[in-house]
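To keep things clear, I will list the structure first and then write my remarks on it.
FYI, not all chains are in this one, though none of them got moved.
Labels A and B are assigned to the chains in the order they are written; within every chain, residues are numbered from 1.
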């Protein structure tokens, strides 16, 4: 399975995850009405049924859900958390607005083109082979119309390999569930710890991935956690089951 | 009908593609004015509703095409299915290519917000778009084809309405901006909404 085909049954939406993403971008679903936690739960349910964790897919899911969270938080422009955003709230809204306007422009152009095509329906052009007398071309009539250099240049272009792009600014490859599992296990080998300790100094994506790794350990009985109050400290303790051998777990 | 108009009619019947007027003049051995007169004569002959065929200006040339009146019968005779309409994804991708060409697939994806791979492949297969070289990073660039112009009844890509026409009105833009800001105010008023 891929993340795109993850089936969701939410209050405002029922269908695959990639369709939800599309609808959000097309403004057909208001992101503010989507409970992102429900999506995470649906994903965890899916993992439960499969009883295995595909780490690559899990990482992809986290990147996508993190993007949705970021978008939603920009939509909400949380004043008390302004400093967490890379953008000024006004700037974020303007950027989002510009993207929506651009998408809207081409959606309308698309409607125009579809209508045009429908208007030409039933207009057919003839496609028949030429009569035999016209099919023979005389080689002697053919002059040099193309430059041979065009061919040399094409080969030169094909020999060229593009320089590797610097992809470090992309979040996708930065942190994996496997890395965070290893990190949590090494912390728990020394006894209990708090979630804050586990993610000290980490960026938002790493925090999300770590939380996901913790959920996985909880499911396997490797760790338990308690949080006395919402937004309170999360205390993590080693669970009843010993950690599986790491090589087998990965 | 003049001899020249008859010759031009025959050339249009035989040619598999729309023919540029200059090519018609050269083949028929006449000058541009004479050709224009012959085309005007054919235009009168093929006035709308007069015949089963019509004279179209498409893809920078002149072409004969059927009147939609005959479509149902043509479908029965040729057993050729009707051209399937575009899916929304294909139409959006085609619109982006038509207005921004040459444009790469990553750029199309950025604007649409979803992958454009299968839409691009289908449009290429249907002959609406074609490769137009590579970007500096090696991504294939796309542009529309003459077949696109023909099937959409366009004489050239310039015959498309200006892209500005599709921009939301200032009112709509203001409304969208308003919606975004209102969302922020709601959040501020009710922190538990997160």
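Keep in mind that, in the parts below, a contact is a pair of C-beta atoms (placed from the backbone, for glycine too) under 8 Å apart; a residue touches a chain by one contact, two chains touch by 3 or more.
Note that the structure is predicted; figures quoted are calculated from it, not measured.
Engineer: Having one representative of every chain kind in view, what are the subunit counts of the entire complex?
Structural biologist: For the whole structure file, chain stoichiometry equals A x1, B x2.
Here is the rule we go by: only the chains that are shown with their structure count from here on.
Engineer: Let me have the rounded angstrom distance from the C-alpha centre of chain A over to the C-alpha centre of chain B, please.
Structural biologist: Computed from C-alpha means, the inter-chain centre distance equals 32 Å.
Engineer: Name, in rising order, each residue of chain B that touches chain A in their complex.
Structural biologist: Listed in rising order, the residues are 13-14, 16, 54, 56, 63-71, 74, 82-83, 85-86, 88, 91-92, 94-96, 98-99, 111-114, 134, 136-138, 150-154, 160-161, 163, 166-168, 173, 176-177, 180-181, 183-184, 186-188, 191, 193-194.
Engineer: Could you pull out which chain A residues touch chain B in their complex?
Structural biologist: 18, 21-22, 25-26, 32, 73, 75-80, 89, 93, 96-97, 99-114, 116-128, 130-131, 134, 157, 160, 162, 165
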